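Only one protein chain is missing from this complex, and each of the others stays in its spot.
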Amino acid sequence: MSDITATGRRLPDRLDNPVKSAVMSWESLLVLVALAIFLANSFASPYFLNAWSLSDLTFNFTEKGLIALAMALVIITGEIDLSVASIIALASTLMGLALQYGADTPTLVAVGVGVGVLCGAFNGFLVTGLKLPSIVVTIGTMSLFRGIAYIILGDQSFKGYPPSFSWFGQGYVWWVISFELVLFLVAAVVFYVLLHHTNFGRRVFAIGNNATAAQFSGVRVDRIKFVLFCLTGLMSGIAAVLLTARLGSTRPSIAEGFELDVVTMVVLGGVSILGGAGSIIGVVIAAFIIGLVTFGLGLLNVPGIVMTIFTGSLLIVVIALPILWKMWKERRA
Amino acid sequence: MNRLLKSRELWLAMAILAVLVLVTLRFPRFATPGNLLTIFNDTSILMMLALGQMAVILTRSIDLSVASNLALTGMLVALTNAAFPMIPVPLLIAGCVLVGATLGAFNGILVWKLNIPPIVVTLGTLTIFRGLAFVASGGTWVNAAQMSPDFIQLQRGVFLGLPVLSWFAIVVAVLVYILMTRTPWGRAFYAIGVNPTAAVYTGINVGRTKFLAFVLSGALAGLAGYLYVSKYVIASTESAGGYELTVIAACVIGGVSIAGGIGTVGGALLGALFLGLVNNALPVIGVSPFWQMAISGVAILLAVVLNATSERSKGRIILKKAEVAA
């Protein structure tokens, strides 16, 4: 097959204008939404535009955001992981248990991260090895992981984490820039490169668009999905370290409901819940938006639960609007 | 006979019996009729919600908003009762069903007309409905003292030896059974779950059928709203928090396939009863109730593994020797 020569017409690489499509993208819409909320916040509260306020704001989304980065990849392949919050609970509980046996800070971190990866691997095995639907599997492991935390802790809690450990959740790298924020930004860059600039990322999209055709094209679909569940477990383990360090204690109810916030972040970030489409930039902006909304409403003394109306509506409206717009345009045509 | 052995419901019923027998061997007082009726009564609400959820899952959808729907309707009915105690309770119940159905219709319309994936829609309404419950109550609770005696007592009345709450579950189960097996509407749930393309060819409107499933699920969640509030004599924003997953768990344990098209009323009821039984048995055998969550997790995983192995297609049947003789 060496005698292949380019004959006939030249096929151009692309016809669309990359600048124009960037301007018209979902991410630009999200940036506008983020700016609008930012402006509204700064008008609504005099305390908002302050370096420390803004720094506090980031704690609202860094832990969830870290998980959302990995969850985005899982959802792009057409799967979902609802057990992330329960992984945090189990990892945090086992860290607390290790603490009772006198573990030092590096060991604590290793336990948290390790438990996360193992939980993810367990999910991954059930989904790819036994070919079970991920939504049911992770509803099951969601009960199982947190259930183990409840068995260990009951209505007790672990306290007394050493200060060197607490730094992960409370420390600042420089001035108002927290360790959590730095970690989130670094992870965002890593995931951006992974998803958009590697073979692995390309295969992730292929699986999400059409898993059968991807497999027929020689993509090892199950192996990639397994890795992604492990990755989500890993990020949940890291989030467990951060959250435990920030709160300074472990209860079995820790991080309850996180999974829905994480999924909301991912979907709001433009990742299709049906798989095959999405971007890390979108997810990062969505994480900021949710942080801004939560923090802004908090400054205005709006109770947390009312904020959820806002995030819930934001989720539906942001998805429904483009659909309605398209329907309206088609009707006019 | 062969087909009977393959039935998931039979195996589940036997598993439930096995748990009963094992517990009773050590604690003979467990299996008294009185205690069994209590377990049934305690599981009534879960059973009704599981039936609604089953209808939705059959159509390849999922309703994550049922518990929030319950909380919102429960809060609204409790507030109404506190403010206007003269309104007769049956009218309030009808109102609950109507409000619940409307909330379900909101989910359904987004799924039907805008084609938004059900998991996204109900993830959104899960937070919205519960948030609205908070707004409606201003963050306060409605407690026993504010509820009218009728409101509290209606479901506790005993009719033919069973509490009215149990009767609610029985009547709902019978109605849903008839709906699922004997009406075109119910069969359409199955049809669009098994093969949506073929369903279109048979003249079934897939979107509208999903919409109806959401309305049914919502209506039952609304009914459960009243029953829940009056059973626990308190209405709070946190009522039944996270309960949507227990409801889905009951369906999965009962053999309802999350891929749609497979599931029976009997299975969903048994799935709910299994969870109810475990909850009641734990304290009796001296296991801390903190084991409950892990056990239901294991049960879900076991159920889904078993369902999948029996459902897994063994390829197309081409060889003559592989075809089942008629």
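Annotations
Should a chain be cited, it is by its letter among A and B, assigned in written order, with residues numbered from 1 in that chain.
In this section, contacts are C-beta pairs under 8 Å (C-beta built on N, C-alpha and C of every residue); 3 or more make two chains touch, one makes a residue touch a chain.
Simple rule for what comes next: contacts and distances are computed from a predicted model.
In the listed set "Spore germination protein", "Sugar ABC transporter ATP-binding protein", "Glutamyl-tRNA(Gln) amidotransferase subunit A" or "FtsW/RodA/SpoVE family cell cycle protein", the entry agreeing with the UniProt name of the missing subunit chain is "Sugar ABC transporter ATP-binding protein". Considering the complete complex, the chain that is not shown touches A, B. The missing chain, though absent from the display, is touched by one residue of A:S28, A:N50, A:S217 or A:S249; that residue is A:S217.
Set against the missing chain, the residues B:N115, B:T183 or B:S288 yield one that touches it, B:T183. With the whole complex as reference, residues 1, 3-16, 193, 197-203, 205-206, 209-210, 212-220, 276-277 of chain A touch the missing chain. In the full complex, chain B makes contact with the omitted chain through residues 178, 181-184, 187, 190-191, 194-195, 197-205, 261-262, 313-320, 322-324, 326.
Criterion: only the chains that are shown with their structure count from here on.
Annotation: 30 Å between the Cα-based centres of chain A and chain B.
Residue ranges of chain B in contact with chain A, taken from their complex: 62, 110, 114-117, 119-121, 123-128, 130-132, 134-135, 139, 237, 242, 245, 248-249, 252, 258-259, 288, 290-298, 300-301, 304-305, 308, 312.
Here chain A touches chain B in the complex through residues 80, 126, 130-133, 135-137, 139-148, 150-151, 153-155, 252, 256-257, 260, 263-264, 267, 273-274, 303, 305-313, 315-316, 319-320, 323-324, going by the rule given at the top.
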